[in-house]
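Remarks on the structure that follows.
The complex appears here minus one protein chain, its other protein chains still in place.
A and B label the chains in the order they appear, each numbered from 1.
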Amino acid sequence: MSTFLGMPSLPVYGTGNLFASESFPTAAHRELGNAQLRANLGHATHTIRDKRLKMVAELPDWEQLRDAGSAIKESVMARLPELLEQFEENFTARGGVIHWARDADEANAIVAGLVRDTGETEVVKVKSMATQEIGLNEYLEEQGITAFETDLAELIVQLDHDKPSHILVPAIHKNRTEIRDIFLREMPGADPQLTDDPAVLAMAARAHLRRKFLSAKVAVSGANFALADSGTLAVVESEGNGRMCLTLPETLITVMGVEKLLPTWQDLEVFMQLLPRSSTGERMNPYTSLWTGVTEGDGPQNMHLVLLDNGRSAALADEMGRSALHCIRCSACMNVCPVYERTGGHAYGSTYPGPIGAILSPLMTGIQAEENNSLPYASSLCGACYDACPVKINIPDILVHLRSVDVDSKRGKKKLPSQMDAGMKAASWALSSGKRLGLIEKGLPLGRLVAGPDQKITKLPGIAAGWTQSRDIPAPPQESFRSWWAKEHRKPDTSSAPEPSHEKKDQP
Amino acid sequence: MRIALFATCIVDAMYPATARAAVKILERLGHEVVFPSGQACCGQMHVNSGYLQEAVPVVANHVAAFDTDDYDVAVAPSGSCVASVKHQHPTVARSCGDKALEARATAVGAKTYELSELLVDVLGVTDAAAQLGSFFPHRVTYHPSCHGMRLLRLGDRQAQLLRSVKGIDLADLPEADQCCGFGGTFSMKNADVSSAMLEDKTANIAATGATLCTGGDASCLMHIGGGLSRQGSAVTTLHLAEILASTAEEPASVTGEVRVSTGKAAR
Partner (left out) sequence: MSAREEILGRIRTALKDNPEAPQIPRQYRQTSPLDESALIELLVDRLVDYKAQVSVVDAAGVPARIAELLAGAHSYVVPTGIDAGWLTGLDQGSGDSRRRLDSTAAPLSVAELDGIDAVVTGSAVAVAETGTIILDGSPNQGRRAISLVPDHHICVVKAADIAGILPEALRRIDGTRPLTMISGPSATSDIELERVEGVHGPRKLDVIIAR
């Protein structure tokens, strides 16, 4: 490391909407009780899953694209300071203004200041995870600035004073009738005859937002990609609300995490093939806008970009976890996740739900923040997320890594070991020697006594009660395999040569 | 070929009939089976639960038991334990800075196979009825466990072996690729979600009309079987090794609410 004047800056954890305020099992328990939610989620995740599979299967070079995408992102992380400086130089040269924000508060204050400078009190917004993460809408409201979400799903969630539950389809937890009711209740001038036909509801949203689009002077957006070699920004969308926000207002304020960079224009060809197929299961999303600073006479003439750290540097500092920052927010991992499918996004607390959220949130906030240490355990490690990830983030491995970070962070801090701690210690002792395990297995017949005449164990104490909540355990056998084998192969010497087989070969 | 059996702790202690079945199959093919007596467990429960320190002695024990030239290949009747040996053991060794252990773990992992992988790829079994005498006249459905499917990429090896068993009526399991919800300590730490996943799995099993669900991982089968038992279902679970070992003369026992492997059943 080179020498700095004074202390080097240490990575700092993020703030904002990155925290689970209750433990995942508690939140999941509540969400699982909502039958409507589970039905909606089951339908939605299965639909996207199937579409994605179909679209991925169309490409003969999907795996090669994933390899390229993964390597490009790894290279971005390795070269991040240099690429950020290069991007800044290019963006600034084309008339844009860059602002750097250490955390959520700083980013919010910068955006509010920029809006105030325009004299406006309303902004239109394109769906953006980064502004959700920093709680921008709420902050602007406190400052007397109204932010209008323009993505249909975001609009639904905003009108209902709810929180998004999915990265890509934020209102995935609501069905058409619930949405109709929200429009009737919250949308000024909604037609009382409104039906719950999605096309009718979409037209109601169009009518509601069109005036806003046509008169808006300031827009706030996120960005899907930023190209270091040209200073270009990209927004990927479907409805045209993005184009409206990016094209019609006089001022555009974009908020983007520092990890969103791609080195070159050529890299875009990889990610624009990976992203739409992985997220909406389309060959290409209806609209993608790319802009490089200010274009005279076309689009916003005041262009700002807020580059956000907010815990990304902390995630980057974790060598095992840093590839979580490769995430392009496609949401494929949550669509294939059996846990997400049943609990929905709210159970994860943070802006980032599902498998990626279960690693990204604790990486950005530190494992000990609020209830975020429960997130890495919200997975059966089935691995479906890793297979679906277009940039090959090994989510199961990072989940396991973060579990060990969690366990290690508590070592020596507790007055009494937890049941899990004690159990793991005992199991480690028992399972690290064939002899000891063999001795313990001598007690198997005891388990048969516990099981009783119906030969099953239906109630266990302590943490194991979680198992017997919905599962029996079979009565153990009379003897272990080890013990049987020893009897079968009792020989004068200790070699484990088998007896000749009793079986006839070539049966039947 | 001299084949070392890694029984895995759960099969050793709870499902000895599965290990005995694996021995039978291999011996029927004319191979010699050895059982390294120092073996205990792969340690994935520790690793997957975040107890890396506690996993080190378990991994070291496994490596010590299997790091010998006394056998040609090792085999285990469990996809997830083999995945742990292959993928997790070197990582655990690395995490404690033990380079020598890492190298030995990598070597052990390289010659460790999951049962169907060994049968198909190494021993050339393509027709269980013809080559093993497998006979199992029951309607069976098959759950491909996650780690076999996604970590070992077993593909359809297990299903192919099952399909070639004489008399079997193999019913496709809807949403077969979905996790049963076991996930080791996940089933206790997140018991509600795990139970919800299990409920869907058992409902799909019931929908097949099979009397029995098989698979290549004893732990997943214990989970699924435990759920079926609690629900009062007549459907039971049986490891794929026991179906392959079953013959007309010596049929596998398939009765009992939860598959109970008594010492006598397979003798």
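The definition used in the following text is that a residue touches a chain if its C-beta (ideal position, glycine included) is under 8 Å from a C-beta of that chain, and two chains touch if they have at least 3 such contacts.
Since this is a predicted model, take the numbers as computed values, not measurements.
Contacts of the undisplayed chain with visible chains (whole complex): A. One of A:89, A:117, A:191 or A:269 touches the chain omitted from the figure, and that residue is A:269.
Here the missing chain is touched by one residue of A:31, A:133, A:239 or A:341, and it is A:239. Against the chain not displayed here, chain A makes contact via residues 1, 4, 8-12, 40, 43-44, 47-48, 60-61, 64-65, 67-68, 71-72, 74-75, 77-81, 84-85, 94, 99-102, 106, 150-153, 156, 169-172, 175-176, 179, 198-199, 201-202, 205-206, 209-210, 213-214, 227, 230-232, 238-241, 243-244, 247-248, 258, 265-270, 272-273, 276, 280, 282-292, 295-299, 307, 309, 313-314, 316-317, 319, 322.
Just so it is clear, only the chains that are shown with their structure count from here on.
Chain A and chain B have Cα centroids lying 31 Å from one another. Looking at the complex, you find that chain B touches chain A at residues 7, 9, 11-17, 19-20, 23-24, 27-28, 30, 32-41, 43, 45-55, 57-58, 60-61, 65, 95, 132-133, 135, 146-147, 149-151, 166, 177-179, 181-199, 222-223, 225-227, 229-230, 247-249, 256-264. The residues of chain A lying in touch with chain B in their complex are 24-25, 28-29, 32, 338-339, 342-343, 376-384, 386-387, 400, 402-408, 420, 424-425, 427-437, 441, 444, 454-456, 458, 463-467, 469-482, 484-486, 489, 496-498, 501, 503, 505-508.
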